[in-house]
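Handing you this structure, nothing more for now.
The complex appears here minus one protein chain, its other protein chains still in place.
Just so it is clear, A and B label the chains in written order, and each chain counts residues from 1 on its own.
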Amino acid sequence: MAADTGETPADGFGRVSRTKDVAFRLLALAATLIGIVSLAALLLNVAVDAVGWLDWQFLTNPPHPDPYEAGFLPALVGSIAIMLMIALVTFPLGVGAAVYLEEYADDGYLTRFIQLNIANLAGVPSVVYGLLGLGLFVGLFNIGYGTVLAAAFTIALLILPIVIISAQEAIRAVPDSQRQASYGMGATKWQTIRNVVLPRAMPGIMTGTILALGRAIGETAPLIMIAAPTTVFGLPNSFFSKVSAMPLQIYNWASYPQTEFQYGVVAAGVVTLLVVLLTINSIAIVIRNRYQQRT
Amino acid sequence: MSQPDFSHDGIRTARGTAFRYLFMLCALLSILTTVAIILTLLLDAVDFFAQVSLVDFLTGTRWSPTNEPIAFGVLPLISGTLVITIGSAMVALPIGLLTAIYLSEYASDRQRAYLKPALEVLAGVPTVVYGYFALVYVTPAIDAILPVDLSTFNALSASIMVGIMIIPMVSSISEDAMSAVPDSLRQASYGLGATKFTVSTSVVVPAALSGIFSSFILALSRAIGETMIVAIAAGQTPRMIDLTDPAGMFLDSIQPMTSAMVQIGTGDIVGQGPAYKSLFAVGLTLFVITFVMNLISELVASRYREVYR
Partner (left out) sequence: MSRDSTASLPAGLGRRDFLAAASVGLSGGLAGCAGVFATEGNNVNIAGSSTVFPVTEAIASSFSERNPTVNLSLSKTGTGGGFGNFFCAGRTDINNASRAIADAEIEQCGNNGITPIEFQVATDALTVVANPNADWIDCLTVEQLREIWRADGATHWSDINGEWPDEPFELYGAATTSGTFDYFNEAIIGEEENHRSDYHATERDRTIVQGVQGSEYAMGYFGFSYYSENPDSIKAISVDDGDGCVEPSIETAMNGEYTPLSRPLFIYVAKESLEKEAVRDFVRFYMKRAATDLVSEVGYVPITEEKRDENIEKLETAIAEVTA
C-alpha cells in the first residue's frame, strides 16, 4: 500500500490501479463472505446428519448408551431452567447497574473505573468464571456441585457485564429532552427514571438481556468447572437438583465411540441447541422491531 | 407517580437516595466480581505455589500433573495456547480486516444491513458446536483434501474454528474505527485522483490503525481464553512447540491452557494436592494474560475514540 502513496497525481491512477481496485474489492468481498459461507456449509452438514435422529423420542427420552434410545430431555429442560434463573438474577442487577452508571454517577474516577472494569469482565474467559463459581458457589456458599443454582449464578456473573453494557446503551438512547421535560414538571430523579427513562429504554434492555441469555445457553466450560454431572436422568425437582445442559450433554456425547453418536445423536443435539438459540434471538429481534416501529 | 409523594419532600428524597444506593450497589457488584475472581484464583494458587516453586512453574518445559515424574511447567501449555493464537490470528486478522474495509468503504447500506448481522452469527454459535464441527467435519475434510498426515486431534482445525469465531470481533471494532475516520480525509484523496483501493489501504487503514490494533488484541485475547473448541478438537498432549516447524505445530495434538484446565477439572484427581491446585495456578496465568490484553485493547481504543471526537 505504501507504493501507491508514492505515486504522484501527475502519473495518474491508470489502468493498473483500476484493475487493482476491482481485484481488491472482490478480495474484500470474498473475505467478508468466507466465514459466513463456511459456517453455512457446516450447518448444512449437521442438519443433514441430524435427519432421522432428531425426533420426538430424542426430545422426550433420557440419555442412554445405545444411540437409538438416547434422548435429550433432561439436558433441554436443564438448560431452560438455568436460563430462567439467570434471567431472574441478571435482569434486575444489570438494569440497576446501568441506571446507576447512566443516570446517577458523575464522570469521576470511580465511575470510569467501574466502566473499565465492566469492559474487562466482559473479556474474562468463561472457564475462569467457572473457577469463580467453583470457589464461590460450590465451595464458599456450599450450594452443592453441579446444581441448578450454582450453574445459574456462575453463568449469571458471566453475562452480567454484557447485560449492563447493552442496558446502558438503551438508556443512553433515551433523548435528554424527555428527561428535562420530566424534571420540568417537578418530577424527582427517581420518578423520571421510573416513569420516563426505563419505559422508553425497556425494549432495548429486553433485547440486550435476551441476546445475552442466548450466549448463556451455549456456555459449557463454566458448567464443567462447577462439576456439573456428565449425565442427568429425570428433571430438576428443586434448585439443588443436579443439572445437565444441552451444550454439556453434547460435549459428553461427542466422546462416545460409536459413529451413531458422532454423526447422529450429537448432530441432533447440536441442531436442537441451535434451534433453541435461534428462537431466543428471534424473540429479541421481534421486540426490537416492534419498538423501532413505534418510534 | 402518586400525588402524595410530591408533597412530602422528605420521603421523596429518602426514597431517591435509597434507590441511588441500591443502583450503586449493583454497579459495585462488578467490582466485587473482579475481586472475587482474583481472590478465588489467588488463594488456591498461593497454596499451589507453596508446594511448587513459581520459577519451576513459569520456566518448566514439562507439564505432567498426575503422571510420574510429576512436573508443573506451564510453558508447554502456554506454547499450546500460542499455537492456537497464531493459527486463529492467521485466519481472523486478514479476513476480519478485509471484511471491515469492505463494510466500511465498499458495501452499500443495504448490503451492510444483511452482512453485519450475518457476521455476528459467527460469534454467536456456541463454542461447543464449533468444537464438534472441527472434530467431525473439518479435520476429516482437511485430511481428505490436503496431502498431510493430520492427527485426529490437531491444532489446525481447532485454530481455523477459533479464527472463524473471532472474525466478527476484528471486523466490527475495526469497522467502527474506519467509520470514525472523517470523510474529509477520503475526499481529499479522491480529489487527488486516488482510487478506492488507495484510499482504503493508504488513508483509511492508517488513520484507523489504533482501532484496528485494539480489535486485534481483543480478538486474540478471546482466542486465548477459548475453551471448548480446543478441549474437543485440539487434543491433550502438552508439548513444547518449535516455531520454525509449522507442520509440527499444527498437524499434531497439543494442549492449550484452557484445555488443561478442563482436563484437570474433569479428571480423576483426589484431594487438595498440587495437581488439583494447579487448576487455579493455570487459571490465574490465563486470567492475567487475557486481563492485560483486554486492558491494552481498551486503552488503545479509548485513544482512537478521542482522536476523532
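Convention: a contact is a pair of C-beta atoms (placed from the backbone, for glycine too) under 8 Å apart; a residue touches a chain by one contact, two chains touch by 3 or more.
Keep in mind it's a predicted model, so treat the numbers as computed, not measured.
Contact with the chain that does not appear here is found for just one residue of B:Ser159, B:Ser200, B:Ser253 or B:Thr285, B:Ser253.
Of the listed residues B:Ser179, B:Thr266 or B:Ser302, the one in contact with the hidden chain in the full complex is B:Thr266. Touching the missing chain, out of A:Gly94, A:Gly135 or A:Gly218, is residue A:Gly135.
Seen from subunit A, the chain kept out of the figure touches residues 61-66, 69, 134-146, 149, 153, 227, 229-242, 244, 252, 255-258, 262. Taking the complete complex into account, residues 25, 28-29, 32-33, 35-36, 39-40, 43-44, 64, 66-69, 151-153, 235-237, 253, 263, 266-272, 276 of subunit B touch the chain not shown.
The criterion applied here is as follows: only the chains that are shown with their structure count from here on.
Chain geometry summary: the mean Cα position of subunit A and that of subunit B are 15 Å apart. For subunit A in complex with subunit B, the touching residues are 1-2, 4-5, 9, 12-13, 17-18, 20-21, 24-25, 27-29, 31-32, 34-36, 38-39, 42, 45-46, 92-97, 99-101, 103-105, 113-114, 116-121, 123-132, 134-136, 157, 160-161, 164, 186-191, 193-195, 214-215, 217-221, 224-225, 227, 247-248, 250-251, 254, 262-263, 266, 270, 273-274, 277, 281.
Touching subunit A in their complex are the following residues of subunit B: 1, 5-6, 12-13, 15-16, 19-20, 22-31, 33-34, 36-37, 40-41, 43-44, 94-95, 98-99, 101-103, 106-107, 115, 118-119, 121-122, 124-129, 131-133, 135-138, 164, 167-168, 171, 192-198, 200-202, 205, 218, 221-222, 224-228, 231-232, 258, 261-262, 265-266, 279-280, 283, 286-287, 290-291, 293-295, 297-298.
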